[in-house]
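Below are the structure tokens for one structure; questions will follow.
With one protein chain withheld, the remaining protein chains of the complex are depicted in position.
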Amino acid sequence: MNLGVTEKLRPILDKVRAMVRDEIIPLEREFEEEVGKAGDRFAHTRRQLEILDGLKAKARERGLWNFWLTDSEKGYGLSTVEYAYLAEEMGKSFIGAEVFNCSAPDTGNMEVFERYGSPAQKKQWLEPLLDGKIRSAYLMTEPGVASSDATNIALEARLDGDEWVLNGEKWWASGAGDPRCKIYIVMCLTDPEADRHHRHSMILVPAGTPGVTVLRAMQVYGEDDAPHGHMHIRFENVRAPKDNLVHGRGRGFEVAQGRLGPGRIHHCMRAIGQAERALEALCRRANTRTAFGKKLVDLGANYDIIAESRMEIEMARLLCLKAAYMMDTAGTRAAAPWISQIKVVAPRIALKITDEAVQMHGAAGISQDFPLARMWTHLRTLRLADGPDAVHRRVVAKAELKRYTNAGE
Amino acid sequence: MNLGVTEKLRPILDKVRAMVRDEIIPLEREFEEEVGKAGDRFAHTRRQLEILDGLKAKARERGLWNFWLTDSEKGYGLSTVEYAYLAEEMGKSFIGAEVFNCSAPDTGNMEVFERYGSPAQKKQWLEPLLDGKIRSAYLMTEPGVASSDATNIALEARLDGDEWVLNGEKWWASGAGDPRCKIYIVMCLTDPEADRHHRHSMILVPAGTPGVTVLRAMQVYGEDDAPHGHMHIRFENVRAPKDNLVHGRGRGFEVAQGRLGPGRIHHCMRAIGQAERALEALCRRANTRTAFGKKLVDLGANYDIIAESRMEIEMARLLCLKAAYMMDTAGTRAAAPWISQIKVVAPRIALKITDEAVQMHGAAGISQDFPLARMWTHLRTLRLADGPDAVHRRVVAKAELKRYTNAGE
Amino acid sequence: MNLGVTEKLRPILDKVRAMVRDEIIPLEREFEEEVGKAGDRFAHTRRQLEILDGLKAKARERGLWNFWLTDSEKGYGLSTVEYAYLAEEMGKSFIGAEVFNCSAPDTGNMEVFERYGSPAQKKQWLEPLLDGKIRSAYLMTEPGVASSDATNIALEARLDGDEWVLNGEKWWASGAGDPRCKIYIVMCLTDPEADRHHRHSMILVPAGTPGVTVLRAMQVYGEDDAPHGHMHIRFENVRAPKDNLVHGRGRGFEVAQGRLGPGRIHHCMRAIGQAERALEALCRRANTRTAFGKKLVDLGANYDIIAESRMEIEMARLLCLKAAYMMDTAGTRAAAPWISQIKVVAPRIALKITDEAVQMHGAAGISQDFPLARMWTHLRTLRLADGPDAVHRRVVAKAELKRYTNAGE
Partner (left out) sequence: MNLGVTEKLRPILDKVRAMVRDEIIPLEREFEEEVGKAGDRFAHTRRQLEILDGLKAKARERGLWNFWLTDSEKGYGLSTVEYAYLAEEMGKSFIGAEVFNCSAPDTGNMEVFERYGSPAQKKQWLEPLLDGKIRSAYLMTEPGVASSDATNIALEARLDGDEWVLNGEKWWASGAGDPRCKIYIVMCLTDPEADRHHRHSMILVPAGTPGVTVLRAMQVYGEDDAPHGHMHIRFENVRAPKDNLVHGRGRGFEVAQGRLGPGRIHHCMRAIGQAERALEALCRRANTRTAFGKKLVDLGANYDIIAESRMEIEMARLLCLKAAYMMDTAGTRAAAPWISQIKVVAPRIALKITDEAVQMHGAAGISQDFPLARMWTHLRTLRLADGPDAVHRRVVAKAELKRYTNAGE
């Protein structure tokens, strides 16, 4: 069970770490301050595109691109464990993953195309996505139902001749605010009479199709995350060709499950990266500010806070690596309870450490002057995205109990 | 030690509770959605003023006004304990306190004028504040120093003839974004050579004085809290008459201390109100949504979450009432460790319960569709405002240890 | 809602506090070291009886006796709130309550006799108990069933002519190890066909009745709590006169409920006393020991540990007082969710603080040289006795949810 940095990974990891630290993070603040200067918060300024495209070009030039293609000849052929280390580094900046064409939800969507797409679908959508030319969105969650139980999904798609006709609403369509987002993968209710896990299908709807209205940007604790955005979208008699079906009718649930495994690991690994960044910020602040005649680090329980943070990061990272290892060696189904474990643990510890870092920074910590508050709101969404904590704990408990209730016990 | 609702309080409390629930909360959302529609987020729309002024007029008409004037003939002569119950109700809506002219930072500022102001200062500023005609700001915290130790405050005021000349920066000037905010109370360093607690003075600076520049609105997890606002303000050779000194030269620390006692209790009591509102929202959601064929309340650890929340609210409220009682009967100094206790406890439990309510609402909980996320960001500032948790824990521990280190031990 | 020390209570409280501190605690260690010196751990040595009887005589002489008789002319006519303060003081020593004839399980048993006993039962058993001449046990919990659900109780009593015939086993019969224990109150299954809450009856069985075998002393983390003891007792065809029925056939559940209310408050109040004692020990140790060139108190997170402990004690005490107030003013049924709250909270915080005190004492803390470990094991039982935490949390959650599910909602 090798959970370490392999020889193959080492040089790549060094380059990615250096690029994030020395070239990406220094441009973060400027990128963020440009938001809204184009008039519309969901349009890029020229400078934002310069920053993004410049970094992407450099990354690609250096051969640092599409790492997420694990076990694939198209990428580096990295294992999930190897990718984990890269995701951690990329996660340290909120534009880190995109620079290397490894950002959510595109990686998950590309996996859908790669695994389940038809040749035509691959040609039309996967290729430009792999090239970083366009972006994509994944439309799952709905405002009217408890989407933690995916069988509740209700946006309707009816087959009318050669076309699907979609009616309903989706929200939290992350990345759908980005003008470069060209394609939506939409989970639809196509077969309400089928059994619970065969009622849904995945259908492709290009952005801008008539009948699609982007109603608004959902806010996360007041943050609209522009120009990425988490959009609330209405579908009114939206028509999509029959061939836009992915993988097969009634197989939406299967595609959703297949998509989620690696995506959850990526989220968790990036959360670890944010936790490391927060802890570093905490330590540096504690070492340099003074109050009551002492360095902050020497006041109160700060040594303990630092020690506990270090332990939590180490444990959470090892657990993520173990889950990745299970994915690599035992497959998605066997890895499921491991992924549920990290889905609970990684956001939790990252939130806690970020919160401690915020507190160490005083009022500056909650403000726009440091990335901590933004990191916190992003991490907070992870306790809900791809299943709330409670659902994942249930998966873990059931797997545990099954050990003692099998026949023969 | 009567910590209950007195006969005198009962009818007032009932009226305030009903008005918050039936008249204020129903207008909250509309008020919030108006933000920015006047072009500038820090200008009120006509509708916003209609809402606020309409509610204020009703409250005043019903004799529900200026409750915070505890032990004063100008108000109701309520005790701090009695006020506590009202503050809890008012805290349930983010515009609740203002409707009854009981909102921060005005109440604290009015207490400064009432206790320490000269007759002329009272005439000019206290009267319109008591009438709800203007609003005010309190400028303490600075970007360059650890303001948790107030002796670090560095904005300089030099006496030049009959005028103070102020240079420096303040931030987190809450309420200074509001166009109705007319006066700043500014903590200045006037006597750097004096002993630590006699270096500072409080000086009045009217909003709009030449040399005052409002640089920007500080954000709280991305939320600018417009049109109230927490402003970053620069002072460049700002001149104020010598008589704008409050209470006396070198007595700024004393004024700051005197101001904080009741204000901290008010904050905590309002936080309890928010916790109650969050718990109600949690229960109602848990009772009505279903997943996996069950009501949410019957899944996972939700019974335990509800029970723990109820216990925490009850304990925190009782502790706040006890601190208020100490303030009423033993005075500010003796009440100090009690106030430090609630300053740690009340925001903590309100944050925790609000976070649980957010989680129960799923993605809707973090969004603008429910007040929960906004409540959370507001509550989060309380762990920093008027002293971070760590400073208050230190006060509590020192008081405890003093019992065992006195002579004779 | 007066939760304070009344004028009536003040002089009594002062005397009890002084006696516990100055006369009882100093003899504790000697009492404990005598255990087993009489050969049998469940026999008193002459010196143990001297200590106990001497202290009891002094207490009675000073009129400090039977305080638990709240609202009764036989005692002081104290309210439950007033008694709470006394229970806290008595709880500081493990022999404290007995000295004032206020110890469990006798107080609960005496309440059973007082409320539900026949005149003959009162004469025979209540009088010597009130005099402190004998002690008693309450036999409820059984080894074979989940006794947290009292309707599971299975020890059978059949009426055979004029006698009850008992068969079955009870365990955790606290105090039944004491040679002075003369009477058992036994919850029996008498009417298995009746509805769930009317199947059981309370029957009196004198200690030593033929067919009663004390099988062994249950241990609490290795501690047998001799000579008090928590005994495992077998009943084989044990015969008791028909009149030994308490209150009425099928009313055992009702008696059990009525008994528990005040008893749970007493337990919690004594736990608060133990928490205070532990915190004092923690502070004194932290102030006097040194390591790495500093006093322990100045190392690590000790200030925070002390501050958090103080806050927890204050909150838990106020909640206990509130529950006692509810019992006094609204009755047992209305007080039930309040009692469930404190039943969860008080042992929890007392355990936590005691554990911190243990840790501050190093290896000495877990040993017989300090009372901390013994206090911890005693407190640990309170998370199970009279209902495990989980059951009480359920009561609290149900009461909360009922507010939102009533008709009209």
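A, B and C are the chain letters, set down in written order, and residue numbers restart from 1 in every chain.
Everything that follows uses one rule, which is that contacts are C-beta pairs under 8 Å (C-beta built on N, C-alpha and C of every residue); 3 or more make two chains touch, one makes a residue touch a chain.
Computed from a predicted model, the values in this text were never measured in an experiment.
Checked against the hidden chain, the listed residues C:26, C:331 or C:362 yield one contact partner: C:362.
Set against the missing chain, the residues C:92, C:135 or C:393 yield one that touches it, C:393. Counting over the whole complex, chain C has residues 141, 143, 146-149, 152, 171-172, 218-224, 289-292, 296, 299-301, 359, 362-368, 373-374, 376-377, 380-381, 383-385, 388-390, 393-394 touching the chain that is not drawn. The set of chain A residues touching the chain not shown comprises 1-5, 279-280, 283-284, 286-287, 297, 302-304, 306-308, 310-311, 314-316, 318-319, 322, 341, 344-345, 390, 392-401, 403-405. Interface residues of chain B facing the missing partner chain: 300-301, 303-304.
The working rule: only the chains that are shown with their structure count from here on.
Compare each chain's C-alpha centroid with the centroid of every protein C-alpha atom shown, and the nearest one belongs to B.
Per-chain Cα centroids separate chain A from chain C by 53 Å.
Distance from the chain B centre to the chain C centre is 44 Å, each centre being the mean of its Cα atoms. In chain B, the residues that reach two or more other chains under the touch definition are 390, 393-394.
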